[in-house]
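Got a structure for you, questions after.
One protein chain is absent from this view; the other protein chains keep their places.
So, chain A:
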Amino acid sequence: MEFSELIRTGRAQAELLRGPEAPPLRGTLCVTSHHLLLSPGTEASPDLWLLLLRSVDSIEKRVAGDSGTITLRCKDLRVLQLDIEGVEATLDIARSIEGLRLGDAWHFHPPERYYQRVARETNAWRLSEVNEDFSLCPSYPRALIVPRSVDDHALARSAGFRQGGRFPVLSYHHAPNGTALLRSSQPLTGPQKRRCAEDEELLRAVLVGARPGARGFIIDTRSAQAAKQARMTGGGTEAKAAYPGWKRLHRPLERGRPLQESFVRLVEACGDLEQSMDRWLSRLEGCRWLEHVKEALSTACLAAQGMEREGACILVHGAEGTDSTLLVTSLAQLILDPLSRTMDGFQELVEREWIQAGHPFQLRCAHSAFSHARPKHEAPTFLLFLDCVWQLGRQFPLSLEFGEGLLLALFEHAYASPFGSFLCNSEKERGLCEVRTRTHSLWSGLNQPKEQRKLRNPLYALNPLAIWPSVEPQSLRLWQGLFLRWTRPPEPSETAWEKVWQIVTDSEKTEGSA
């Protein structure tokens, strides 16, 4: 289908209101296949205003007299209002946007970094191409890192024992003490308490590979009761007797619809500018978002602590192993690994632990907080991850090489993007859609020199230690840069950021010349 068929009206005269702080824009409104354009009249500034149609989360139209109003609520939480001359024009433009914002994706591109570094660090692990054709696990990438002593045949058996074929694979190798962080999905023990010798052997090999006599912890991101209940539907959790040396811990994390609802309620509360302090605080409490932040961070701390302080190996899984599991493994790496806190390392982490690891972005980020559609698979797990990273950055202002700008960019691109990186739900789907040959990678977009000042942290200094965040509620803060982004003027913080950059560059110059 050609997108142009969906365009009903080419252009109309309109006024755009972008929030309480920004001045209104007047001009000619155009709808193209992918964008909404507003070109101001000759007297105003010549800048073109542009909106990606796919970033529209919900659309509302109203007509009165001979003009109409369209309210666009965007996935990046912006609320825009268009006052359009002419009833017909308003309805046509609304219909065009409605038709086009759901249109198929078009631009895509290949991810590139794989498991190079992990493979360089250790000999106990090998790169297996057992999933070459995605037959073992449709949501894993082609290549995976597994214990050297476990052959592909055993991997296949283990995959058969895990939901969706997600057998335990290496997520992070902690070089200082040789411990390993692994992730998988739940074992399919079922009501009969089935076992799988190869799966047990795989986990035993992990302990042996780390250090003789090493211990391990299995962090289950569900409550003990939920894990037990999962047996009725064929899932379950590792039996103690079957995995000697491994100890199971339950740390329930919220997922799915409750998490989405929490997000929706938070955004609602943030959008209400006329409320008393008490009402604001009770809404902030009632939406429970910061509680989820706290739980995610403390579970990640537990995993990191197990590795760094106890010298134990860690396996993380929930049910499917594509959401809260990734949240915990990726955060634990940020806490432990100084390399993952660099600009390149963090991008690699997102690519490896979220995109390649099969977080279903297409399903989870189909709608953001404003959509009226009934949520099906939507959940802001990735956003929760970004919020946790922001909290780390706030508590350790010098330890992350990237700034809030990168986190905001990742949030935006996860929900709507002209780049292909976050498209589809898994590597397999990305292969089928030819994402890599037909689109551009977000990383090459972000790493252009002109973007750097917005994304990088000017104060960064390499911190070789683990960063242990405080997870007390007193220490956690609302991420204002995201949730209040469109309701308060951005200039003060932007110019302050720019000024810090300037001071840092100037002082580097004088040091260089001295």
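Worth pointing out:
Note that in this section contacts are C-beta pairs under 8 Å (C-beta built on N, C-alpha and C of every residue); 3 or more make two chains touch, one makes a residue touch a chain; residues count from 1.
Heads up, the rule we're going with is that contacts and distances are computed from a predicted model.
Comparing "P-type ATPase C-terminal domain-containing protein", "Myotubularin related protein 6", "Sorting nexin" or "Immediate early response 2b" against the UniProt entry of the hidden chain yields the protein name "Myotubularin related protein 6". Touching the chain that is not shown, out of A:L50, A:L281 or A:L465: A:L281 (per the contact rule at the top).
Checked against the full complex, the candidates A:R11, A:R309, A:H372 or A:K499 give a single residue touching the omitted chain, namely A:K499. Of the listed positions A:V31, A:L290 or A:A357, the one in contact with the omitted chain in the full complex is A:L290.
Across the interface with the omitted chain, chain A contributes residues 276-278, 281-282, 284-285, 288, 290-291, 294, 472-474, 476, 488, 492-493, 495-496, 499-500, 503.
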